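Heads up, one of the protein chains got dropped from this complex, but the rest are sitting where they should.
By written order: A and B. Residues from 1 in each chain.
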Amino acid sequence: MSTSNVPDSTQDFDFLGLLLAGTSGILIIVALGMAFLYAPRELTMGDVQRIFYFHVASAWVGFFGFFITFLAGIAYLIGGRRSWDILGLSSVEVGLQFITMTVVTGMLWAKPVWGTYWSWEPRLTISAVQLLIYVAYSMLRASITSPERQARFSAVYGIVAFVTVPLSWFAIRWWRTIHPDILTGGEAMAITPRMVQTLVASIAAFTVLYGTLLRQRMRLERASDALTRLRLKMERRSLLSS
Amino acid sequence: MSVYLVAAYAVFWALTSIFILSLWARQRRIERDIEALKQHLERGSPKNA
Partner (left out) sequence: MSFVSKVLAIVCKDLSAELHTKEVISAMLVFSTLTLLIFSFALDLRGAMAEAAAPGVLWTTIAFAGTLGLSRSMAREEQSGCIDGLLLAPVDRTAIFFGKTLGNLVFMALVEVALLPLFSVFFDVPLVRPQVLLVLALGTVGYGAVGTLLAAIAVNTRAREVMLPVLLLPLAVPVLIAAVQATSGLVEGATLSEVGGWTRILVVYDLVIVAVSLLTFGFVVED
C-alpha cells in the first residue's frame, strides 16, 4: 500500500525556513547591539528608555500579523483553500506572542518612567485591545468543532475585527489628546537619528522573526493535517477489512 | 542598569524561547505519530476495531 500521496514534511529539508531562522538570529543580535551600544542614553528617562525599541517593534509586528490574518481571511472566503486558513491561524498565534510582548514591555516601561504599571497611553491601550481580539479569535476557533466552519467563521471574524482596529486607534488617540493623563502626559522623549536607526533595525529584526515563527507554525499545522489524513486512511482501511 | 530594562528584554527572550520550544515539541510529537501510522499502513495490518 503506497503512502506516497501523504506529503512528507518530516524529510523535506526546509531551506527557506533555515534561511529565515538564520537571518532573524543575526538581525536580532544586531538590533540588540544597537539598542544597548549604538543608541544614546536618553536625556530624561535614562537607560530604561531602551525598552522602547523592542516595545515599538513588537507593537508593529503584532499589528502586521493581524493585517496578514485579515488578508488571509479574505483569500479564504474567496478561494476556500485550506492554505489560507492555515496562514490566518498561524499569524494569529505568532502575532499573539508579539502583542503580549508589547503589553508586558509597555508596562515594564511605564512603571519606572511614570510610577504606575498601567497608563492609558494610546499605543499600550490599542495593544491591549488587539490582545483581546487575538484571544477572542483563538477562543472562537477552539469553540467550533467542524473544521470547515472553523475556517469560515474565523476568516469572517478576522476581517471584521481588523477593520475596527484603525478606528479604535483614532478614537483612543483622540480620547487621550482631549483628556491627557495628568500622571503620564505626552511622550516626552528626545529623539536622535541614532535612535531612529536602532528602531528601524529592531522593526526589521522582529519582522523577519515573525516570518520565521510563522513558517514554523504553518509547517506544524500542515503536519497536523497530514496526520489527520493518515488517521482517516487507517479508519477506512479497518472499516473495509472488517 | 535598570531592573525594568533587564526584565523587559528577559520577557522577550522568555516568550520567544517558550514559543519556539512549544512549536518544536508539537512538531516532534506529530512527526512521531505520522511515522507510527505510516508503519502500520505499510504493514497492511488494520488496527483492531
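Of note:
Here, a residue touches a chain if its C-beta (ideal position, glycine included) is under 8 Å from a C-beta of that chain, and two chains touch if they have at least 3 such contacts.
Here the structure is a predicted model, which means the values were calculated and not measured.
In the full assembly, the chain not pictured is in contact with A, by the touch criterion defined above.
Of the options A:19, A:75 or A:171, the residue whose C-beta touches the omitted chain is A:171. Only one of the listed residues, A:86, A:159 or A:227, touches the absent chain: A:159. Within chain A, the residues in touch with the undisplayed chain are 77, 129, 132-133, 136, 139-140, 143-145, 149, 152-153, 155-157, 159-161, 163-164, 167-168, 170-172, 174-175, 178.
To be clear about the criterion, only the chains that are shown with their structure count from here on.
Rounded to whole angstrom, the centroid-to-centroid distance between chain A and chain B, based on C-alpha atoms, equals 19 Å. By the touch criterion stated above, chain A contacts chain B in their complex at residues 1, 3, 6, 9-10, 32, 46-48, 50-51, 54-55, 58, 94, 97, 100-101, 104-105, 108-109, 111-112, 209, 213, 216-217, 219-220, 223-224, 226-227, 230-231, 233-234, 237-239, 241-242. The touching residues of chain B, counted against chain A in their complex, run 1-2, 4-5, 7-9, 11-12, 15-16, 19-20, 23, 26-27, 30-31, 33-35, 37-38, 40-42, 44, 46-49.
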